[in-house]
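The structure is given below, and queries will be raised subsequently.
The other protein chains are all here in position, but one chain of the complex has been omitted.
First chain written, first letter: the chains are A and B, and each begins at residue 1.
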Amino acid sequence: MPEREFKIPIGPQHPALKEPESFLLTLRGEKITEMTVRLGYNHRGIEKACEARTYIQDMYLVERVCGICSHSHSTCFIQAVEEIAGLQVPKRGLYIRTLIAELERIHSHLLWLGVAGHEIGFDTLLMYTWRDREIVMDILALVTGNRVNYGMNTIGGVRRDVTTDQIPKILEAIDKLEERTKYYIQVGTEEITLRERLSGVGKLSKEDAIRLGAVGPTARASGVNRDVRRDDPYGAYGELTFDVIIDNHSDVYGRTLVRLGELMQSYKLVRQIIRQLPEGPISVKAPRRIPAGQAVSRYEAPRGEDVHFVKSNGSDKPERVKVRAPTLANVQVVAHMLKDGYLADTPIVIAAIDPCFSCTDRAISRTDIESGRTDRMDWPELRTYGINWYRKQGIDFSELNKKMRVLRESN
Amino acid sequence: MDLVKKIVTWARIKSPWIIHFNTGACNACDIEIIAALTPRYDIERFGVILKGTPRHADVLVCSGPVTRQIKDRLIRIYEQMPEPKFVVAVGTCACSGGVFNGCYNVEGGIDEVIPVSAYIPGCPASPKAIIDGVVKLLASVDAASKPKEEPAVNGT
Partner (left out) sequence: MLVEEEKIRQQLIERFGLPAEKVNVQRERRIWADIPAANFMEIFDYAVDKLGFVILGTITGLDEGSTLGAIYHLARESGIMLNLHISVPKEKPVIKTISARFPAADAYERELVDLLGMQVEGLPAGNRYPLPDDWPAGQYPLRKDWTGIASKKKEAENA
């Protein structure tokens, strides 16, 4: 007897994703035959609001497109404005901006590791990584004054300088984080359970990654050799040395390895920035009215390529601001990755693009469920389903959780 | 009846079950709420447990300015919660719409839609502020549930 297809809507609130958005899955048995994404719940009308506010006000608004990669959006925006105005940010300012950029990448990738662990039932990883993440949160708060939404930029440079007493603290924090990350890399490469759970899941070939326009770690894990920091350098990246982390697993395991590798590169970059930090001013004065013109700015946010377009009309308010956040590029790829996969993989595959639906602003209204079973699963149910499904296949994190907890107590 | 209510309130204060809902937030408050649950801040030592469903929740923790699309769902979640229930608005956006106030598609703070019991401002609200706010709310619930003391007859 053929299995009937039935649809499961997921969303809009998921304690795991922490933000509203919806997916509609069509299933045949346990396999997904199709997925549609409906976005829109987070749409706040930011681009329109930008036209009614001054450039500085817009910088604070755009920073809040996404709280996790706030500096990414703020910098990407301000770069476009500075280009139109013909402002040359002093080198020290660029270096400090880049320092915050890499610290943001570190916090974001550690956050992701924890969320990914949570999605597959590896909760000890969440506790460990988020505990470690507090080290970089402390440094961000020390240097910028806030844990999140740093407000570090101004038009023409940065608002706060890095002081000599902060430097040893930054370096010490990086040393600690590097040591901890090495441990995670060890767990990632040596723990069979983790490897088995993530391998072959959310497959995305290099051809499809390119065709569908994937960005960031999601693309690089499929062998796509693109990174805006190297390809279209901004900030201080032109003077810094780092490797672009490429992996060919083309699955969630690969995406994990890429982010772990990028963490190690970020530590290297922070040390370089501190070592090479030039003397001098941290900003130039910016005019209130920006001359008419336009510019497009790109930035490698933790999630991938961020694109901002700004058009000015000679007044103190922009004519047009356009934001294309990385998750909007990747969310179309998720549908492809889930197709022919198992329902049990849904949470981790979605989580693996590191979705920032806030950036992409949107939620989904639920389409009506058609005939067949009318199931509605909320996210915790789906996560539990996934964890239990894999447990039946022999992939279970309870032992690893226990083992790591023992280590934690002895730390 | 009174005794049952007291026990229920005591249980709720001692171990409130919270549900978290994002009504259009930028995620900054959301990750600080989660950070409050992790070892450094560890709100769980206060007995606070994060639940996935409104039907068992005592406290609805909301972040974000309410977008047009999310408004009905917010109301529905609130209605699904059993009494007594409390709503905490976390972050400046949840308190007043914050930096998104005036944007089309944004209704405003949480209290434009459902009654709010506690406001925790901040952009984002820090984990310490969140814990402080939740503990204060629980304390006020505790105080409200105690019988009022009879004033001393002699005024001393």
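Just a few scattered comments:
By definition in this document, contacts are C-beta pairs under 8 Å (C-beta built on N, C-alpha and C of every residue); 3 or more make two chains touch, one makes a residue touch a chain.
Note that this is a predicted model, so its numbers are computed, not measured.
The omitted chain makes contact with just one of the residues A:R226, A:H249 or A:R303: A:R226. Residues touching the missing chain, restricted to chain B, are 68-69, 71, 104-105, 107-108, 112 (touch as defined at the top).
Although one chain is not drawn, its touching partners on chain A can still be listed: residues 36, 38-40, 43, 45, 47-48, 83, 210-213, 225-226, 228, 231-233, 294-296, 298, 305, 307, 309, 311, 319-320, 322, 324, 328-329, 331-332, 361-362, 364-365, 367.
Quick note on the criterion: only the chains that are shown with their structure count from here on.
Between chain A and chain B the centroid-to-centroid distance comes to 28 Å (mean Cα coordinates, whole Å). Those residues of chain A that touch chain B in the complex are listed here as 12-13, 15, 18-20, 40-46, 48-49, 52, 60-61, 64-68, 70, 111, 126-127, 130-131, 134, 137, 147-149, 356, 358, 363, 365, 378-381. For chain B in complex with chain A, the residues that touch the partner chain are 19-35, 38-40, 50, 52-53, 64-65, 67, 69-70, 73, 77, 98-100, 102-106, 123-124, 126.
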